[in-house]
Structure formats: C-alpha cells, structure tokens
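So that we are looking at the same thing, I have put the structure below in structure tokens.
Every protein chain except one is present and positioned as in the full complex.
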Amino acid sequence: MRLGRITAIAQLTVREAVRSRLLLSLGTFLVAGLIGLPLLIAGDNTLAGQIQIILNYTLTYATAILTATTLWTSCGGVSTEIQDRRLYLVLTKPLHRYELWVGKWLGIAGLNAALLILTGFIIGAMTWHAIRNSTDDPVTKRAVCEQFLMARETLLPVTPDWSRLIETNTWRLMQSGQAPRGMTANMIRTKLLEELNNQRFTIPPGKEIRFAYEIAARETGDHDLILNYKLESTRPERAPVAARWLIGYDPAQVFQVNVTNYPGVPCTLPISSHVVNRPGTLAITYQRLDSGSQATLMMAMNNPGPELRVASGSFSMNLARGLLVILCKLAFLAALGLVAGCLLSTPVAVFTAFFIMILLASAGYVESVATSGVFYVPHEGPELVQTGLDRLILHLFKAFSVMTRPLIQLDPVPLLTDGRIVGWDLVLRAMAWLAGLYTAITALIGIMLFNRRELG
Amino acid sequence: MALTGLALSELFRQPATLLLILTNVVCTILVPLAVSHQLGQQTHLAVDSSLAFEFVFGLILAGYAACSTLHNEYLSGTILTIFSKPVGRLMFFLAKFSALAVLIVFFVFCASAASLLAERLTPRNFEFDTLGMRLLGVSLFVALIPAAIVNFRTRRSFVPYSLFFCALMLAGLVLILSTFDLEGHRVAFGSMINWSLVPACLLEGIALLLLAAIAISLSVRLAAPATVAILLVLLFAGLVSDHLTGLLAAVPQAGFVVKMILPDIQGFWPADKLAGGGIITGALIGHAAVYAAAYGTGVLCLGYAAFRNRQF
Partner (left out) sequence: MGETTDLVIEARKLTKIFQDFWGRPKVCAVNEIDLEVRRGELFGLLGPNGSGKSTTIKMILGLLHPTTGLLTVLGQSPRNVAVKSKIGFMPEESYLYKYLTAAEILDFYASLYGLSGNRKKERVSALIAQVGLDAARNRPIGEFSKGMARRVGLAQCLLNDPDLILLDEPTSGLDPLACREVKDILLGLVRRGKTILICSHHLADMQDICDRVAILMNGKVCAEGAVKELLINPGTLRLSLESPSRESLSAILDYIEKETGTRPLVDHTGRTLESVFIETVKQRNSIP
C-alpha cells in the first residue's frame, strides 16, 4: 500500500509535467539546442574537431539545461503546490510526508531519465551523421572513430622504484654533511624524488627517453592503441622537433615511426593492434633526431608519463554510463530542490538550491584552500597575517571539503569528449555517493523539517 | 502613478528581488579574489566579469519581475479587480513597465557601485587590499541589520528596507574607498576609483531596460521560466548575431530580417569598448539610448497589442 501511494505521487508528477507541456517545451528546447549548437559553432573543419564539438557542447548543454530545470521543477513542484494549496488536499489523506517526498523525487528522476535517453539518442545520431557526411577518406574516419568514439582505458608507464636509491643518497648526504642547511631527511627524500622525476622526463638534444607499459591480456585486441603525449621546451621559440618512436616488446623487433612535434601542443600517435598483440611489458622509446638543437625537452610535465589509451568498450555503452552518472547528479539536485521547495517559497527555494549547487561545483577550489590552508598567496609584498576570522573560515572550508571531496572527478563529460572510459567504478561511485548517500542525507534532513512544517 | 506605485511596492517586497540583487553584488565583489593571478590582466578581467554579472543577473531580474508583476496578476485574479475600475489597458501596461524600469534602474545603481568596488579592490602588482575586502564583506552583513531592526520593531517587511540599506551601504563604500589607498592613507577624492566604468554601467543599464521591455511584452502570455529562457536565447543570439548573419549570407533577406529582429546586444556590450583603455563617450550612450528607445517602443507596442485583446 505504501508503494502504491508513492507510485501514485510519482505518476501524478509525471502526468502533470506532460499535461502542463513542461516536458514538451523542455524536450523541444533540449533538442533544438543539441542539434543547433554544433551547427552554430565553427570548428576547425576537421571530422575530429566536429566530433569533439558535438560531444562537448551537447553534453554540457544537456547537463546545464537539465540541471536548471531539475532545480526549478523540484523546487517549484512542492512549493507551488503549497502556495496554491493543492498539497492540503493531498496531505489530509493517509499519506506520510516522506511518501510524498519520495514519490515526487521518483517522478522527477523518471522525467530526467527519459530526457537523458533522448539526449543519448540525439548525440548518437549526430555523431553517426557527422561521420557519414564527412568528405574525409575512410582511413581518417576510422582514425577519428578510434580516437573519440571508443571507450579507452588509460595506461600509465611503470614508475621505477627509486626508494633504495633515494635512501642511499639521503643517508650519504646526511652523513657527509653535504645536506643543505635546515633540511631534514624527509625534505631531502622529497627533493631527490622530485629531481629523479624531472630527470626521467627530460630529453636533451639527440638523446632518448624510455617508458615501459604492462600490457594485460584483455588490452590486446583488434583496435589500435593511442599514445597521448605533450612536449615542453626550455626555449621560448618552440621550434618543431624531429623524433622517432620505437615501440615493441623486444628491442630486436620494434615498430618505428618518425614524427615532427611542436612543443606545447598535445599530440597523439596511433599504434596498430598488430604491434601490441600480446600481454607483456611494452617498451616505448622517444628518440630525438635533432642533435644540433639547443632546446631541452620535457615530456608530460604534469602527468606521470605519456598516456597509452587502450580500447575497452564501445562508445554507446560509454555514453550510457556517462549519462547514468549525470542522472545520479540530477537525482541529488532533485533531492536538494525538493528539500528547498518543502521549506521555502518557489523563487527563494530555486535560489537556495542554485546556491548550494554552485557551492558544490566549487569543490575543487574548496579542496585546494583546505589543503593549502591559505586563500591567497602573495607573490610579493608583505606576508599576510591570518586573523581569527580567517582561521574560522578556513575551518569551515575544511569541513566543507570533507563533504565535497567525493564530488570531485565525478564529471563524465571531459572523459566522453576525450574518448576515455567512463568506468563502472565511476558509475558506482556516483550511485553510492550522489544518488545514494548524499540524496539520503538530504532527504532525511528535508523530510524531518517538512514534517515539522505547518501548512496554514 | 498609483498603479506604478503599487507595482513597485510589490516588486520591492519580493524576496527574489533581494536575492537577485544581493547575489549580483556578492558575485561582483568576489571577482577580485578570482582574478588575482592573471599576469597583469586583473583589472581587465575584473571589469569584464562585473559587467557580465550585471548583464546576466539584470536579465534574470527583468524576466522574473516582469512575470511577477503582470503574468501573475492573471493567475491570481487580481487583474479583474483592477479592470473593474476605470483603468485603461494601455495605462495599466505602461504602469507595469514603468515599475519594472524603476526596479532595473535601482539594480543598475547597485550593480554599478559593486563594479566600481570590485575594480578598486582588484590586486595590482600582486598587492591585495585585504582591509578593503574585509570592510566590504562585513558591510554587506551590517547593511542588513537595520532592516532586521525595522522588521523587529515595526513588523514592516524586511525586504525593501534591506534593499534600501544595501544601496546606501554600497554608495557609502564607494565614497570611502575612493578616498583611501591600500595602506589606509587619505588621497584625493575619487582618485582610487575608475570612473570610466560609470558610463559602461549606464550603457548596460540601457540594454537592461530594452530587455525589460521585451520581458514585459513576453509576460503578457508566458510564465517566468519561459520568459527568462527566451531572454537568455535573445541575449545569446544578440551576442552572436554577426556569426548568424554570416551563416545566412547565402540568403541576404533572411540575414537582414534576423538582424532587424534580434536586439543588437553587441552594441551595448561595454567591455569591448573599454578594452585597451578606451572610453565610452556621451555620443555612444546617446546612440544606444535612441536605439533602445526605438526598439523598446516597438516591442512594447507588440506587447500591448497582445495584451489589448487578451480575455480573462
């Protein structure tokens, strides 16, 4: 019977949205934007650029529109019914307030799911249309599909174990008295590790750099692999660099390809599946052919090595998982909106929910402040003195960061636009944290406050 | 006058009005924090961001307030009691627009003050005016206290008094911070403020009045979400109108129609004009005002035409 009541409320929510033409207007707006935006935005006239525009802009647009309407619908859904007293007739029935809340939440989640399915179909249709109508040759089309319309896992090179080397050198420096004044053993270890990493990625002119990747059985297959890398130069003029990639398991049998790269520009190198055809340790060597150059290069300054992307699944499943993560986000926002709508008038509820959403979107900034302990670091001038107010606010940031930490890295859009896999672990994390724990906590607080609210 | 006064008092008592204006002010005065590491481009980014906030929040306020003052009168039925009095539809429609215009002017005043303060507090040479920032942050809360006291003592609505005291506080802070430098030393009055922002804000205010005219005309038929959505689309389309007419180059007549229908938002966007030390002249503002008046009048005529025949 309880389920029947909750289902009745959910059905009512959906029916109202359909009959009030909200669903129709929203669907039209969504479709118009999904189709219109990529047409309006001028790309680089390449198929790859077009695909990236479709994926990036449509997903961002859909997420933005559905976020805004979810908040508006969930806030307005209850607060409007309270304002025009329709909820009085409902709450005088044998219905717990939590049943009303859950029913509304399920109804909104259902609407979002339907719109996300529509979004998925449109994105799929647009990418298919873009590929079909492209004037590029089949090889280029295949390369673009391999790069962007595939779910790829990222393999990073094996990090050498320098612990013994670091310990030995640290002990030697401390014993010989050559350690810089004021540096502890831990500080020396950190510094040595930093220097070893820098050396590892530094490529002087005419030299080479080598990386090892552990290839598992499931990572060999029919699809090409893609190596993503970026070079940085010590010279400001950033002249193109001639180099050679050597790829293979056995030094005697390597696949070679000559490349010319510009420092500062992200590069990709497709590696045929014939080359990486068995499990084992794959060696990838970057050999500079410009021994006369004066520029020293750094490979992948901010990442632990070039990324080797291996195909792990289809684009459609990847997109479906990405949309599922977005649905989990929308479910949490619906919960936020419903809580706000149960307690506040419509415009104030929408505002409050948006404000909380923006706070949560600032999770990255909050995390950086909480970790570093400062809001702003002056490069020059007098050192800033923290007042009591600053310390209090810092504590608030730290508390807030504990809550928002799980939300960082739960955005599937950058993964989908880059052809990276939206793994089931990400989906499960989104379901557990967003649609599960956070929604439950929000619901508990909201229902508790709603139970105490008088409707007079 | 009575209708305008009534509409105005309704608008100034709505919590959403306070929330939108306050949020715009808070977002604007937080801009200096966000642009602190921009390699010499801080003031430029602070100005751009402040003006962008003013535009977007002003648009949302115009859309929401237009529907709240006109569309909601249908829904609540109060429009019937007004038209049972000797009140003409044209007078009613113009009174609503006048009230909305006054609200927008008030908003532009607050937003302009916030923009001046944001530009003043932007770090220069990596020196951060922490005293000024703290003063600003505290003042915003302090400005609400008199309104709370009035509400406690007299039971009068909190919202209009909050708006009044916030506006007063912002004006006061502009005067104070224009007279003291980063170390707290007294300087020539106004020397610490970039007054060239004032015509920029004025230009944006004219654009917002134009959007308010569109909003009130849309609210004859549409509710708040649809009105705000269409305004946002018009804003976006207005900003990319050049690109759109370029796309329609093959059909010049269509491009011409699009150019005529879409409001020329680019002409009101002052950030481009301020870039590189440019100034906004009186002539430019005059041209913009004439364009806005003409376009706004046309839009209001269309809105009234829809309202005139509306049955209740």
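We just call them A and B in the order they show up, numbering each chain from 1.
Just so it is clear, a contact is a pair of C-beta atoms (placed from the backbone, for glycine too) under 8 Å apart; a residue touches a chain by one contact, two chains touch by 3 or more.
Note that the coordinates shown come from a computational prediction; the quantities given were computed from them, not determined experimentally.
In the complete assembly, the contact with the undisplayed chain comes from B:N151, out of B:T23, B:S98 or B:N151. Chain B meets the missing chain through residues 151-152, 155, 158.
In the full complex, chain A makes contact with the omitted chain through residues 1, 4-5, 7-8, 11-12, 15-16, 19-20, 84-86, 88-96, 454-456.
In this text, only the chains that are shown with their structure count from here on.
For this pair, chain A with chain B, the centres built from the Cα atoms lie 34 Å apart. Interface of chain A with chain B (complex): residues 25, 29, 40, 42, 72, 345, 347-348, 351, 355, 375-376, 378-381, 384, 389. The residues of chain B lying in touch with chain A in their complex are 14-16, 19-20, 23, 33, 36, 64, 125-128, 130, 134, 225-226, 229, 240, 243-244, 247.
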